[in-house]
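Below is one structure, written out as structure tokens; comments come after it.
Here the complex is missing one protein chain, while the rest keep their positions.
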Amino acid sequence: MVIKHKNIFETESAWSNADKLLLCLDTGSWRTERPVLDKEKCNYCGLCALYCPPQCMKDMEDHYEVNLGFCKGCGICAKECPRGAITMVPEGEFVK
Amino acid sequence: MKAKKGQVRVMTGNAAAAYAARLCRPEVVASYPITPQSEVVEQLSAFHADGVLDAEMIEVEGENSAMNIVCAASVAGARVFTATSSYGLVFMYDTLLQTAGFRAPVVMVNVNRETPGIHAVSTGQQDMISTRDSGWVQIIVENDQEIIDQIIMAYRLAEDYDIQLPVMVNYDGYYLSYLAEAVEIPNIEDVDGFLAPLKQQPQRPRLIPGQARGCGTHGIEMGYVEARYKHWLALEKSAKKVDEIDKAFGEYFGRSYGGQIEEYRTADADIVILASGSAAGTARTVVDAKRKDGLKVGLIKLRLYRPFPEERLVQALKGKKAIGVIDRSVCFGWKYGPMCTELKVLSPKIGSAPILSYIDGLANLDINIPHVGRVIDEVSAAAKGKPYQEITWIPMEE
Partner (left out) sequence: MKEIRIHGRGGQGAVLAARMLASAFVTEGKYVASFPMYGFERRGAPVVAFTRIDDKPIREKTQIYNPDCLIVIDPGLLTLPTLFTGLRPGAAFILNSPKKLTKQPNENLKIGGVVNATGIAVQEIGRDIPNTCLLGAFAAATGWLELKSLLACLPDYLSGDILKRNLKSAERGYKEVEVIKW
């Protein structure tokens, strides 16, 4: 056989590596709305990072930023933020 | 034709399976939902709630229980129905074998989906292949109308006194389970009429309250051998029965499918390709296109998988110059695809034609028109004596 396929996995069976590719999926593209963080309101409490199911809140030392590569737009961060610093905005607004 | 025209409705393959089951008046239904089969269970429950399905609906916590229940109900004399797919099919594996060994005429729909090992929620025939030696009759269908029709035929086969075997009707997940097509729903009185000949046969053994008879007795030495032998014989007999029932169905309802295999333009063909399930539908269009180009190619749609339709295949393929087999699954232990491996057993009887094996359509990847075209081109080249690849995994070469 003339194999043209380029391997997706480094391992023999299907292992995922949370440091790099999580299941090789671009789950960020599933979003219908995204969290937008107001840096002024954020007091770095870390509750959003704690609650985020796929751990998409990046620690930026004095505030948090969303990892848009994996964020599926569930809105839990916005609901849990005690400062109301996060609002969910429809993805359509960001399409050119 | 004796049956009246039925109502035509647009529905998915899963809905068609549920309709067919309802028409056959099962007495006990126990089924557990699993993608891509869930709609079958949902639709049956809806029928029951609406009062149009008069069956004992038993809610189960898993497929193993589902098969245990329908097997038990069947040996108690009831007509039963269940449905499953991949993970569910393997979860019920021990009872699957038991049901066949007990010769319980259970009819089950298996919606083809990839098996455990590499997690997938997508179509593939690996689940059917994983249970090929279970002792069940296994049939594969191509479209929604055939789903309804084959389930009806399955009861007539399973409950036949000479057969008494469980029958698994397979259809592709996604490509057929979710495929919305217009189907003609047979009238229930006509289905009653088609299954009526079963009532004229001797009654199969069954558990009777108060009577000290048991099923699944321990088989000691020759007791075991005898029971196995009878089972094996019944499976062999079921091949011809499939043809007979298909013919009877054709005479009664006006639709027939060829029985064990459908021979599409194979009579004068130089080369033949073999496919099953929804892929056979696609293969037809490519065969027609290649024929227009002057190539004498035919298609065999494999309907009966267990027992393997040896005689019909030998008859259809004898003297052909080359054959290509498209498998939607993997055979662990042989280089070639599962159906191809089995076809190769018939090589001496067919002639010296090269038999090329193709693996395609795993994990919802498409067996599309260019793929089938490629298979036909390569088989055609092999027929002319050109070197060929014995086994090709089409997706790996793209």
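A and B are the chain letters, set down in written order, and residue numbers restart from 1 in every chain.
One rule holds in what follows: contacts are C-beta pairs under 8 Å (C-beta built on N, C-alpha and C of every residue); 3 or more make two chains touch, one makes a residue touch a chain.
Since the model is a prediction, treat every value here as computed from it, not as a measurement.
Just one of B:Tyr174, B:Phe249, B:Tyr305 or B:Trp393 touches the chain that is missing; which is it?
B:Tyr174
Of the residues listed, B:Leu235, B:Ile261 or B:Ala279, which one is in contact with the missing chain?
B:Ala279
Using the touch definition from the top, which of B:Glu251, B:Asp366 or B:Glu398 touches the missing chain?
Counting the whole complex, the residue in contact with the absent chain is B:Asp366.
Touching the absent chain: which residues on chain B qualify?
Here the touching residues of chain B are 8-10, 12, 35, 121-122, 143, 172, 174-176, 178-182, 278-279, 281-282, 284-285, 364, 366-369.
What residues on chain A make contact with the chain left out of this view?
29-32, 72-73, 91-92, 95
Rule of thumb we're sticking to: only the chains that are shown with their structure count from here on.
Between chain A and chain B, tell me the centre distance in angstrom, where each centre is the average of that chain's C-alpha atoms.
44
Can you name the residues of chain B that touch chain A in the complex?
118-119, 389, 391-393, 395-398
For chain A, which residues are in contact with chain B within the complex?
Those in contact with chain B are residues 1-5, 13-14.
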